[in-house]
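First the structure, then my questions, so here it is.
Complex shown without one protein chain; remaining protein chains in place.
Entry: subunit A
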Amino acid sequence: MSDWFVCYVRRCATSTPGNSQISREISKLCSFERTNSFPKVNVHFNKIAFFVTNKRPIKAAMFSEVSAPQEGSCSLLLCRPGSEDQEPSVFDRVKPAYSPCSERFKLGERSFNRQYAHIYATRLMQMSPLLTERAQQKWGADVRIRKLCDLQMGEQCCIVGTLFKHMELQPSILKEISEEHNLLPQPPRTRYISESDELILEDELQRIKLEGNIDVDKFVTGSVIAIYGAEKNDGKFTVDDFCTADLPPQAPRTTLSSDRFVLLLSGLGLGGSHADSMLALQLLVDMVTGHLGDQGEQSGASTISRVLLAGNLLSQSTQDKDASTKAKYLTKKTQAGTVDAMRLLDEMLMQLVSSVPVDVMPGQYDPTNYTLPQQPLHHCMFPLSSSYPTLQLASNPHQATLDGVRILGTSGQNVKDIQKYSSMDSHLEILENTLRLRHLAPTAPDTLGCYPFYLKDPFILEECPHVYFSGNAPSYQAKRITGADGQEVLLVAIPEFSSTQTACLVNLRTLECEPIRFSSFSAGDDEESEMNISH
């Protein structure tokens, strides 16, 4: 994989293209050999940007190869402005067939007069037959599948149910308010697991403690699995083996003839106190809309068929709750932090939607409901961009089919919650885990806020996606996995843009993903800053 580095240099006094002073500035910043680099200068409004591509042998499917500079194009940029009768080259953006399929995540009338027992009941109802089938595939068609109330001591059998992990450190409101314990509220921790955690399996009527060949740390409450083993004398079930529902069936995708890309982006963090990534964000918008680069880059940008924003468009600092606790006379003239941030977002989106279709998913810090599934942001907050039909306000989780490629993902709350209640650290590992469990958010509703569904559990994956993502990861990760029945899935952990300035480009033809990083240098640091060419 190769990275793009787009850098802003100090605005030179003599800004005529091709000036040798500019090349000298550029060569000072380049810390690698110049033989293969193409310093090009594109004067755009008041900015001077240049692209330095590091040409290494890479497959043709990479975005950087698709938009690689062509022979002689260098001279096109560095020549004088063209005359009137010279036709500017216009690149049409590719228009793939798009159909959103997240109806299951849209809530109509909401009733909260319901217990959460129903969502667990329907989850077990839906997953039981799947697990029974998997159990028979794994341990033989004649394996005994028993209900917990029918267990015989010592008999090898298979049980199917929902896991409950009993954790000492899990905050319990009952413990906190109980007077006999005299406990102070627990400070929030990053992880609530401990050595003494226990796994318990529950079916429709009973529950039983599990021990044996099962790694307690890797499982979370709410996962539905099948266990093979036997009940021993002490009333606990000894586990010999287990299996999950694994990947659901996948519809084959149509093979595309040309490269088409989707840009995945998350964690913009607008309205935050640190504006480090604003420049990088503007660069990204300029690149996608084709305002940067020469003909090669612009035609490359036209292969980006869609942009998907996976949550946390606003920064956490906009969620300042002081206004609700302060006295009214102090807060009369102040407005919520989200107002300015949303205006920024609307302006940025308008630049994007005028050129490319955009899916906007809300995240943890965005102004929509807290519980999953988060409803799409309201269009009244986007006065400028909502007049464009290319703006698609989506729910979280979001599912869509783009040219036969099924894309499904969340803004990361499900993954972060599992991280708190298990020993897994890598967002990608957790993402793969949820796919193999066939459930987007097993910890909902236990520790992750969720709407009290009763009819169906919409987080159960019924069809296997081709691209499965989660947003707001600490770093970029991507992996291709293959299922037992030949399903192929590209897993992507989209990094948080406000801290990493990295976005992901997914090639819909080859199902490969590459990161694209926009780093910028301020005018001050010259000699000290080195070009970071690591991945």
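Going forward, a residue touches a chain if its C-beta (ideal position, glycine included) is under 8 Å from a C-beta of that chain, and two chains touch if they have at least 3 such contacts; residues count from 1.
Here is the rule we use: contacts and distances are computed from a predicted model.
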| item | value |
| --- | --- |
| Per UniProt, the name of the complex member that is left out, chosen from "DNA polymerase delta subunit 4", "Prolactin", "NADH-ubiquinone oxidoreductase chain 4" or "Growth hormone receptor" | "DNA polymerase delta subunit 4" |
| Among A:S99, A:N113 or A:T190, residue touching the chain not depicted | A:N113 |
| Option from A:A121, A:L151 or A:L384 whose C-beta touches the chain left out | A:A121 |
| Residue of A:E204, A:D217, A:D276 or A:D446 touching the missing chain in the full complex | A:E204 |
| Among A:R104, A:R144, A:K456 or A:R509, residue touching the chain not depicted | A:K456 |
| Absent chain, residues of subunit A that touch it | 113-115, 117-118, 121-122, 125-126, 129, 204-205, 454-456 |
